[in-house]
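To keep things clear, I will list the structure first and then write my remarks on it.
Left out: one protein chain. Kept in place: all the others.
Residue numbering begins at 1 within each chain, and the chains themselves are lettered A, B and C in the order written.
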Amino acid sequence: MDAPFDIVRASHIEYVVTDIDEARRYYSATLGMVETASEGSRVYLRGIEDRTHHSLVLTEGRRPGLSHMAFRLRSELDMKKAERFLEAEGIRHSLAEGEEKGIGPSLRFQDPSGFPVELFYRTDAVEWELQKYHSHHGGRIMRIDHFNVLVPDVAGTVKWYVEKLHFALSEFTEDDDGSMQAAWLRRKQSSHDIAVMRGHGPRFHHAGFIVSDRDSILDCADILSSSGYFRSIERGPGRHGITNAFFLYLRDSDRHRIELYTGDYMAADPDLQPVRWSVHDPRRQTFWGAPTPESWTNEASDVIPFDFPAHHKD
Amino acid sequence: MDAPFDIVRASHIEYVVTDIDEARRYYSATLGMVETASEGSRVYLRGIEDRTHHSLVLTEGRRPGLSHMAFRLRSELDMKKAERFLEAEGIRHSLAEGEEKGIGPSLRFQDPSGFPVELFYRTDAVEWELQKYHSHHGGRIMRIDHFNVLVPDVAGTVKWYVEKLHFALSEFTEDDDGSMQAAWLRRKQSSHDIAVMRGHGPRFHHAGFIVSDRDSILDCADILSSSGYFRSIERGPGRHGITNAFFLYLRDSDRHRIELYTGDYMAADPDLQPVRWSVHDPRRQTFWGAPTPESWTNEASDVIPFDFPAHHKD
Amino acid sequence: MDAPFDIVRASHIEYVVTDIDEARRYYSATLGMVETASEGSRVYLRGIEDRTHHSLVLTEGRRPGLSHMAFRLRSELDMKKAERFLEAEGIRHSLAEGEEKGIGPSLRFQDPSGFPVELFYRTDAVEWELQKYHSHHGGRIMRIDHFNVLVPDVAGTVKWYVEKLHFALSEFTEDDDGSMQAAWLRRKQSSHDIAVMRGHGPRFHHAGFIVSDRDSILDCADILSSSGYFRSIERGPGRHGITNAFFLYLRDSDRHRIELYTGDYMAADPDLQPVRWSVHDPRRQTFWGAPTPESWTNEASDVIPFDFPAHHKD
Partner (left out) sequence: MDAPFDIVRASHIEYVVTDIDEARRYYSATLGMVETASEGSRVYLRGIEDRTHHSLVLTEGRRPGLSHMAFRLRSELDMKKAERFLEAEGIRHSLAEGEEKGIGPSLRFQDPSGFPVELFYRTDAVEWELQKYHSHHGGRIMRIDHFNVLVPDVAGTVKWYVEKLHFALSEFTEDDDGSMQAAWLRRKQSSHDIAVMRGHGPRFHHAGFIVSDRDSILDCADILSSSGYFRSIERGPGRHGITNAFFLYLRDSDRHRIELYTGDYMAADPDLQPVRWSVHDPRRQTFWGAPTPESWTNEASDVIPFDFPAHHKD
């Protein structure tokens, strides 16, 4: 059975931050993301490898939060199919155009777990920074990779993304009673586009950004520490058993979290079996054993629900 | 327009070698590929990350050559569609089953440029070596990535793969007169599954295998030199401008070539524009300028055409 | 003023272990040290880069402990001078010959802080493994670098090593009241040959072994975890502010600790100023902020005093 519409991949997020200058200093000057555009108190950033207009939008506001996470669709036709799907499912949504620079029309809705999701298919062309090595700096962030969210009912959220949106299950953790505690789901050909972990929710745990290699992550930790961002390093560097990726978790001044991430696997084949981890295996989280800090387990960004106009299309 | 059948990716090759023991020593003991199975004078190898039965088959024979290159299809239905496609195109082919361990039925044909191509969709499950770090050694080869072939008429071969099989063009080189000199074509979400270069052909230039990072390539060069395989290092290490990958080219004792390869880009988005390189830009081949050895430019493996039985299905 | 005798560098230690087969499996098969010789329940190991007979001696015994730490002297004349020095200082000592394979005569004494110290100047020649890359494995340990010891009175121990043995002070930590809490002292041209930290003592905290680069440390952590030594990883990987080195701390099955260590600085110049760190600067220990585990702070190996014969030379 075909998917109701074709999601290509996790494509960008928008974080509301309380100090846009500080956020810009952190993500652009320090971590090395590239500024594509800005307007008022909103900045559009992309990674060195991104060929889309942005993978991170920072918008100044009074309360920090995730204002949306966006998946890119394959084509205009998929937008139409997505709209029909949302109508058929009875999910409130709106069609926005021009609210966000650099992309075409976008469909916005709250998913059944409460996350503000945006779908779009068109993006403005931007210069490719990949081989402008002399301009790379800081964390040398290459591209966005995945979203990680917290929900009370992991199995329920996973079921929706797998059965309705045709995500594939790459890995999962399970308690002794067979209950799913966390899951890594993919559309593109890597371990995941979205991970779902059990916790108070809906909250947004982090966005993962790819870097080239482990040394880029180690260099970034050095740079953060030496440039006054010692406290922004929350966890790592280390290797995850799950996904096999090498990681570093960072918190910005509004406590939004991102992960620098490298070294997971290609997942192109259609018959890959999901990898099961017991929640009692400590190597699932940290292959080398360093304890997970409490803040990582307990803290996450609030999500800001879309505020649909009274007479919007739903 | 949809593809006539869905090719997932470049999946394996078979090299005919003149000394199976030596070939095994090179690819398995020295370069670190994992032996899945063997029968008589044939050995099936895979990379650390491969979850398919094999990505390299070595078969002893009197004359070295490429006996086939295989693409994996998405499903059984795609096999049927492929068969219909070959019939419609008037391309001789045969349906094999059981000739190659570890995979289901396969369709074999010569493509219009003369390369022996195998299509299959099913593979036996194998253990995943990815996190058995203590057993990784030598080149720590992760998985197969691409094929690279030589043909006299690049534009013609590219046209067939793009128009008929719906490969996407990632990068290409062009002479001043606008003639295409080489092209990198993808099905999976990386820079390429097959590259086509201008030369006396049909000949098979190399198969590319992914390693985790640049250090794995440097370590492999050290290991080859210290273990008596100094002469097997043909070119590199270096960076290609095209694909942005870090590379090392090796020759086995039959002069078959493989590339160790790391660091190209994700190519998931549907609207990526092909990257054009002038043949006059020396950075296209070697971003740092080291000259390409003549052997790399001139030498390649012969291809061994399928020998279809008189009464085979065609 | 010249030193009373010329110490070249920290050269080896001897650990008493309770299971020599397990210790051998850990240090040699897993961590990749090279076995030079063995006799009965004693094994002599060296690193890939060591050109001395051994940098680690493992001896089976009932109670684990450090049986000595050895400094190499420049010449036979320095041995004589050292003997005169010990006599002049009224320090009990003995001259041993033939008790330890691979080295010439050795002087043994307890230093004023209670550590069993061995001095020697001659070593048997061994093969250099440095460029036998195909035999390197596991932690790819290159050579011994330093000792780290715990004493209640840091300033006192430092004073003796600096004033009597002419070690140079590279770095130190200081409390608000100006009391020295830890110190890094060198003879050879790197940050230190011996570090002295405040704690219950005399106890031996760890021996530091050099590896080539950060990737060797990351690879080693992977190998330990995948080969059943997950629990032997105690702390790291991370960067020390002090010495600037990248580190990983390991515990063997007797809880002896070693550090894999890379990337400190050259200290050849005679006028280098000691680097001062406040004990309130968290970056001194871990430049990136990961907390130090309690075991690292509190646990260390007992030292086994030399048992001088009744009629020995003193």
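The definition used in the following text is that contacts are C-beta pairs under 8 Å (C-beta built on N, C-alpha and C of every residue); 3 or more make two chains touch, one makes a residue touch a chain.
Predicted model only: the values in this text are computed from it and were never measured.
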| item | value |
| --- | --- |
| Chain not shown: contacting residue from C:68, C:192, C:214 or C:257 | C:214 |
| Touching the absent chain when the full complex is considered, from B:100, B:145, B:215 or B:259 | B:215 |
| Residue among C:28, C:52 or C:173 touching the omitted chain | C:52 |
| Among C:59, C:123 or C:148, the residue in touch with the chain that has been omitted | C:123 |
| Hidden partner chain, touching residue among A:84, A:132, A:200 or A:231 | A:132 |
| Residues of chain B in contact with the chain not shown | 214-215, 218, 221-222, 224-225, 230-231, 233, 235-239, 246, 282-283, 287-291, 293 |
| Interface residues of chain A (partner: the chain not displayed) | 30, 131-134, 137-138, 213, 215, 219, 222-223, 225-227 |
| Interface with the undisplayed chain - residues on chain C | 8-9, 49, 51-52, 72, 74-75, 122-123, 125, 128, 130-131, 143, 188-190, 210, 212-214, 241, 244, 263, 265-266, 268-273, 275, 287 |
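FYI, only the chains that are shown with their structure count from here on.
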| item | value |
| --- | --- |
| Copies chain B and chain A - interface residue numbers shared by over half, same or different | same |
| Between chain A and chain C, centroid-to-centroid distance (C-alpha), Å | 45 |
| Mean-CA-position distance for chain B and chain A (Å) | 33 |
| Per-residue overlap in chain A, given as positions that touch at least 2 other chains | 214, 287 |
